[in-house]
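A protein chain is absent from this complex, but the other protein chains hold their places.
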Amino acid sequence: MVGRVIKRIYLYLIFLFLYAPIIMLVVYSFNESRSMGRWSGFTLKWYAELFKDTEVMRALYNTLAIAILSAIIATVIGTAAAIGIHEMKRIKKAIVMNLTYLPVINPDIVTGVSLMLLFVFTKPFTGMGLGFFTMLLAHITFNIPYVILSVMPKLKQLDKHIYEAALDLGATPFYALRKIIIPQIMPGIVTGLLLAFTLSIDDFVISFFTTGSGISNIAIYVYSMARRGINPKINALSTIMFVTVLALLIVVNTRMSRDNPKAKEGVR
Amino acid sequence: MPEEPIIRLVNISKNFDGTEALKDINLYIRKNEFLTLLGPSGCGKTTTLRIIAGFERPDSGTVYFEGKDITNLPPYKRKVNTVFQRYALFPHMNVAENIAFGLRIKKLDNKTIERKVAEVLELVNLKGFEKRSVESLSGGQQQRVAIARALVNEPEVLLLDEPLGALDLKLRKGMQNELKRIQKMLGITFVYVTHDQEEALTMSDTIVVMKDGTIQQIGTPEMIYNEPKNAFVADFIGESNIIPGRMLKDKLVYFAGHEFECVDTGFEHNEEVDVVVRPEDIKLVPTGEGMLQGEVESVTFKGVHYEMIVRSEGINWMIHSTLMEPVGSRIGLRILPQDIHIMKKVAIK
Partner (left out) sequence: MRRTCYAYPYLVWMVIFIVVPLFLLLFYTFTVNTAEGIRFTLEHIKRIWEPIYLMVLLRSILLALICTVVCLLIGYPVALILSSKEYSQNRVLAMLFVIPMWINFLVRTYAWMSLLGKNGVIDMVMNFLRLPSIQLLYTDQAVVLGMVYNFLPFMVLPIYSVLAKMDKSIIEAAQDLGADYITVLKRVIIPLSLPGVISGITMVFMPAVTTFIISRLLGGGQYILIGNLIEQQFIVVGDWNFGSAISFVLMVIILITMGIMRKYDKEYEGGAIW
């Protein structure tokens, strides 16, 4: 049927649009010449230069360290927060949730700028300038709301009587929390953790404003290089990132379909 | 010899967002008794149960357990256990772990726990179900696991919140017998909540009829059935015909256009009263005999008896009888004095 063919062509066009730039990046990371216009031979030298570049390695380290740390800390604080907020009375809950949405809704430039104001303003009192630690604090700040938003629905789905049953059987509230509630909301916690990690790795704007001149993450590094023009080292970096992401997603997907053969599609 | 009741509720009141759920409830529960809180939705029976369990705190009044004031004691410190309406089993644990939950908190050793779990599973007829997952169980099996989970902790009092509501009829009747058997065998006090009057009549030693946050009547099943204190109780328990009447003098009442002899005294001259007659107490007699004459409007076969509606003196009388008269036939009704129950008019709505 014509419709079917049209659909297929349209989809292919879209996928072409999505992947063409990336494929170009990958291909030209192996290009001997600097320019993207001509292909002058296969080489791995850009990769070699990439690994020798201490700036890049440091940026990579910062990116991963901050992503892991901020994801874990945000998940702990956020999960506790979700549990507490769930029990709040309506008005207090509304106020807290609205403030929680603020970093989510706000354009990241506004969040970044306001956090920068905070850090600079408090510098005389804390003696701490913009740098690794402030970037970490900023990442935790924008991660926590997403953790809360991931955990809250799971809390809402909880059967209230299960908690009461635990208390009835002699569990203290804390014991019931540990043994009954947390296992039940674990999927939400894990989602929140992964979400926080991803957002942190990908962030540019907030990091840009809340870090000092010495510290950069991958995004900032790419930005500063790209401003100066095309550089095949970035291509090499991009290729590595692409391959990593691809591998990760494939692994996650095969694990999901192995554990759960009837799983809905729609991998995130 | 009056023994200290195991539970005493004194002047308990509870408000939810402005609605009065319980109004000054006074109740005592004896050891080893099977007591049922019976009433329609919203009457306060579940609230009462939850106050005993410790999930709600009364706005005023005191809760005594074995003579001690436990009003402010949290639920995990009380020697009562609850069976929830929808079982509330822990989905991430299997049957054995669910049951063992309370025992682990008491820090019993593994061997003892294993033994107790096996024992209680046998008690509820679920031998061998230890490793099963909760989702794989049927409603009736989940119910029994919930009961087992509560009982294994050897509570002094077991609270049951409409536990059989989600089961089909046959299963429910079977479980009613099971619960009664277990209660008698273990000698534990059961406090049972239901809106099903038949269930209450079948299982209880004592029934507490509640309505709108107050206790209407407390008594044995026979007492409640045969001598309901007011029209609400009479109407809620069993079927009844309730007719407005007037007490002419002691043992004489006027209703349905006739004077009837009855056995009740203590009312004022010409006092307006509610007259209650049970459908099974109205006798069918040939036309001409009997105080009332009427015409049969409908006949329904109910298996155990026929249910007939007979219209007489402007009233639709419900009659249960093993005899049957066809629709349209004229018939006489006779009511014996001892089957006429007089009760004071209560403002019920």
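Read from first to last, the chains carry the letters A and B; within each, the first residue is number 1.
The rule is simple: a contact is a pair of C-beta atoms (placed from the backbone, for glycine too) under 8 Å apart; a residue touches a chain by one contact, two chains touch by 3 or more.
Fair warning: this is a prediction, and the values are worked out from it, not measured in the lab.
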item	value
Displayed partners of the chain not shown (whole complex)	A
Among A:72, A:113 or A:158, residue touching the chain not depicted	A:113
Of A:169, A:185 or A:218, the one touching the omitted chain in the full complex	A:218
From A:57, A:190 or A:249, residue that would touch the chain that is not displayed	A:249
Selected from A:144, A:169 or A:215 as touching the chain missing from the view	A:144
Those residues of chain A which, in the complete complex, touch the missing chain	3-4, 7, 10-11, 14-15, 17-22, 24-25, 28, 35-38, 77-78, 80-88, 96-97, 99-100, 102-111, 113-118, 121, 137-138, 140-141, 144, 146, 148-150, 152-153, 156, 163, 173, 177, 198, 201-202, 204-205, 209, 218-219, 222-223, 226-227, 230, 234-235, 237-238, 241-242, 245-246, 249-250, 253, 257, 265-268
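In this text, only the chains that are shown with their structure count from here on.
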item	value
Where chain A and chain B are represented by their mean Cα positions, the distance between them in whole Å	57
Contact set on chain B toward chain A in their complex	53-55, 74-76, 80-82, 84-86, 88-92, 101-102, 105-106, 149-150, 153
Chain A residues touching chain B - in the complex, by the definition given at the top	159, 161-162, 164-173, 175, 179-180, 183-184
